[in-house]
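All protein chains of the complex are present and in place, except for one that has been dropped.
== chain A ==
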Amino acid sequence: MATVPPTARVVVIGAGIVGNSLVHHLARLGWRDIVQIDKGPLPNPGGSTGHASNFIFPVDHSREITDLTLDSVRQYKEMGVFTESGGFELARTEARMEELRRRMSSAKAWGIEAHLVDPAFVKEKVPFIETDQFIGAFWTPSVGVVDSLRAGTIMRESALETGALTVVPTVEVVGLDTEEDGAGRRRITRVRTTDGDIEAETVVIACGVWSPKIGDMAGISIPLTPAVHQMISVGPCPQLAEQEGEISFPIVRDMDTFCYERQHGADMEVGSYAHRAILHEPEDIPSIEQAKLSPTEMPFTSDDFDPQLEQAYELMPELLGADGAEMRYAINGLLSLTCDGSPILGESEVRGLWTAAAVWIKEGPGVGRAVAEWMTHGHPEIDVNASDVARFHQHQKRREHTRLRTTEAFIKTYGIIHPSEQYESDREQRLSPMHESQKKLGAFFYETAGWERPHWYESNAHLLEVYGDAVMPREHEWDSRWWSPIINAEHLRMREAAGVIDLSAFCIFDIEGPGALESVQRTCVAQCDVAVGKVVYTPVLDARGGFKSDLTVMRLGDDHFRVVTGGAHGMADRKSFTDQLVDDGATRLTDRTDELSTIGLWGPRARDILASLTSDDVSDAGFGFLTCREVQVKGTPVLASRISYVGELGWELYVPMDAAAGVWETLLEAGSSHGAVPVGIGVYGTTGRIEKGYRAFGFELDGERSIVEAGMQRPKVKTADFVGREAYLRQREEAPRTVLCTMTVDDHTSASGAKRYMLGGEPILTRDGGTLTDGHGHHPYVTTAGSAPSLGKHVLMAYLPPDQAVIGNQLAVSYMEELYPVTVGSVDATPLLDPANERIR
């Protein structure tokens, strides 16, 4: 047995599917002197991999998870540990059938073969199923099972063969040491173990349900919780025993009872997500010695499972009730859950300390490759922004938050989740100063980064009559869930008069010091060496030229910049800037989010309203577009920035928190005589921006898209160096392989006669339903969908193959398995509304 060496280039903690995949890919990418440790024995050290059900359904509504899964399947196949079985997802109700139709959209968008089938089709492949229990199914032929332990061994051994890896099992981590650098950033220096210390500049925490405990040792939060997934194994079933091999019948997911039936040799495994959320703390997981089976195979609590048993029996009575078939294995298996359902990947706030946790078998090898690439090149091939460990805000780092959110979400594992559905638990973590006022106005709150944000205001309901059918009402319940026509009424009033919008959720940070300019220039694509008082809108890229963000930067002084960015992605942006800080001991990044509230004022009357509240010059000549300066609003000093994300004349006003409620009231009062109303994020985030073709990070912009493909290139590229500059220069020379386009829906009438409105994620096809493929091999799908009330149209954005990116081109969108005609209206950043941008002036 190897012993713990005193130094390593990188230490990987954990030998489950993630750790094993990671050491394999690190070695493949040229890393040497890799040390992998685990507190358990090999090949099954006792984590979640050891008891996983090991099946993979490739279709997920999330593109990121689907890509990681497809990459994992490819790797499992290469290793020869994948067995294709096919899989059904059953619908017992019409609501579920509709969800399966929506699933077809995702399958088509991601290019995965799938079909909606009737019970007879299922019975033919699964003869022991009772067809009177369900009405239809979603059939994915490429579903399969893997041997994840074998895969782990193969990958670990491939790294061992290169001589790059030392593996030391049965060694426990007892500490992680860090030190601080000149820019106030901590970095990892050492892993302390029960067998001695290892000096290392790079360490990866890949130990699944134990990760939070290890993260705590370095003072970082890895907010996942160990949660129970119950599973029983019934057998021997004669119907299965007659078949050769591990699996010969498709896997059945009984979606409406939240359980699955998966053959395993002569046994049928029944797994459940229907029970109450049973959560544990990482510190309370038994040791290997204390555990009866393994630490993550906790004692089965049969009461929790009993309701499932009856439902499973109803579905497969002959099989599960066969003579001699007994429940011979039953566990409360532990797996990892997070507050938003995504994995936790990437470099933490401690430099050199990485995590790859909250990963399931279906994503394991894909995550291993992505994180290894990220560690090697600074970016993975598959965009994993939604899984970035840097995404968490302070309130999300609390264990309590993870506990409450996963408790709420567990029962929805197989649930029908509306794309706009909001969490109910642990809300009201961050309240803007105008929250009380907003409640009185009947705000309907969505949550962003813990902030309660009004999505629309019931106080504006009277506008519905004013605008009539122009508010584009939606008759179908699904299309109008988490939505209100009031959003469109607010939109029309803003375009006609003005709107006041609470933007307190913005993340704001200042970069100050002698290295401020260089730090900002390194991070941003746009020229930030501008006159003091200028506002710059800029993309932020990774080294291969993919988007990491888009945001605004204000130059407030020679050595003082202020970055304003969306709340949802703000923490990751903060890390991007922190990473580029000049290490001179004097340049610092300071988070101002909790000190400053942002209020937007936009619309044709915005200038009149602001002018009525200040003696400062707010004329176009005196306060030009893309400039910022301090103005007095009724005696309160606020920083005003003349920009717009809704395509109207107006300002973002940055107000000290304690004065924000007053300024908000002042704006509403002064605005009312001009027709201004409070306007929600429904307008700001969707209707206002989509009419203007403004791109949003996480929708149109992500790590796999380039500035050129998004149609956002400027005539010149600054000479100063920035992350992604070389790649960006290269992209500008190449013909784009995909082009971001804006489309309008020509006819909303469905077969039933009801008008339907797409919500995003739907595939774009040829008029007659043919598949389109862009130069990356991707199929086009809707990145944003929304009403454009000023155009009287429903607008969709999507990346199309370049030859389809032609204004007037007639295509179709598939929604709930019906085709609707669409027409391309814009093939670059040219907005459908006000293409000359006259309203902004």
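By our rule, a contact is a pair of C-beta atoms (placed from the backbone, for glycine too) under 8 Å apart; a residue touches a chain by one contact, two chains touch by 3 or more; residues count from 1.
Just so it is clear, contacts and distances are computed from a predicted model.
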Protein that the absent chain corresponds to, by UniProt name, given "Electron transfer flavoprotein subunit beta/FixA family protein", "Biotin carboxyl carrier protein of acetyl-CoA carboxylase", "Sarcosine oxidase subunit delta" or "ABC transporter permease": "Electron transfer flavoprotein subunit beta/FixA family protein"
Residue of A:G80, A:G182, A:P299 or A:P419 touching the missing chain in the full complex: A:P299
Sole residue of A:I37, A:A325 or A:A356 that reaches the chain not shown, by the stated touch rule: A:A325
Hidden partner chain, touching residue among A:E161, A:E310 or A:E428: A:E310
Residue numbers in chain A that touch the chain omitted from display: 234, 284, 286-287, 289-292, 298-300, 302-303, 306, 309-310, 312-313, 320-321, 325-328
